[in-house]
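The complex is shown incomplete by one protein chain, all other protein chains being positioned as in the whole.
Let's turn to subunit A:
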């Protein structure tokens, strides 16, 4: 029986040693690998946390084959997770990912790392060590970002086929603004090298610190070419993205610096917007285009947070308007394999939008009205008249074979690289 999973955590570089803190635990039966799940899991991670590796548990006779599988897997995982990414890696980003092989008989752990930037990279040996209590005090950064973006749909584009293209282009520009923006932490513009937890005694009782982030960007980018007139584009439509997203990022507790903080929170801002847009478009693609949705404000999936059992961390999920908390709970069980009581899921961070404005000219609206009938705070049971849209989500998630699941350990672990 094979067991496999993804390793999730955050990277922390201290001088010349890479020191990682990750969360790993045992998971259930896993049969095959499905690329989609890597992405889904990645979307559940707030800023500062990412998929840092994969693990595989096999009987001893499959150990050799396991190494090859792990290698292929780690590159595939990285490829799929970074596909829709709107921000760019910097030189300081760690691109070493971890593969862990555990022999089911001897419980021996073989740990290797690969540099996923280099397709030809070879395995580097690494040490896998267990530590306790390191994850309880990861500092937290929060902010909420307002969006009011209007993307033109140029004449040559046709909706809905080109919607993804138009949105991606527009979001790319916006993401660059956020990436280049200034980040204040607790109201201060500090130089990047400043340590955020300065002044704390080393072995003091670890209490989670929360920092408030503020992001400032120029109101507009000055024009690069010397234009004399405003540019004129003929458009066949427009896409307006409006609302507020709630963002969260965690920092490792080993001397986090201001520049790491600004980086992780900005990336979470960008990821949360691009994730939900992607999910919305995927859903649209699956459902098939309904003509009635033009002129109607469609609600994008909103972010909810769920605590990681035994730790002061949260993961997140996205709830479509016709879903309810039990759907989130089910998904968490599927993906991350832990039980989340429904009342511990925080759905209050992002407010439910008001009833969408309806374009009376379009009569093919009934279908949408039904879909939005469950648009209120926290229905305990799914709507009595499950609409097609509601059904499709359920089948979508259930239909996927349980591929890779997140594994979580009750205690924290640390990984020390032997290489330079």
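Just so it is clear, a residue touches a chain if its C-beta (ideal position, glycine included) is under 8 Å from a C-beta of that chain, and two chains touch if they have at least 3 such contacts; residues count from 1.
Heads up, the rule we're going with is that contacts and distances are computed from a predicted model.
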Hidden chain of the complex, named as in its UniProt record, picked from "AP-3 complex subunit beta", "Ufm1-specific protease 2", "Phospholipid/glycerol acyltransferase domain-containing protein" or "Very-long-chain (3R)-3-hydroxyacyl-CoA dehydratase": "Ufm1-specific protease 2"
Per the whole complex, from A:261, A:300, A:316 or A:335 the residue touching the absent chain is A:300
Pick out the residues on subunit A that sit against the missing chain. 143-147, 150, 152, 155, 159, 163, 178, 181-182, 184, 187-190, 213-223, 227-245, 273, 276-277, 280, 293-300, 302-303, 350-354, 356
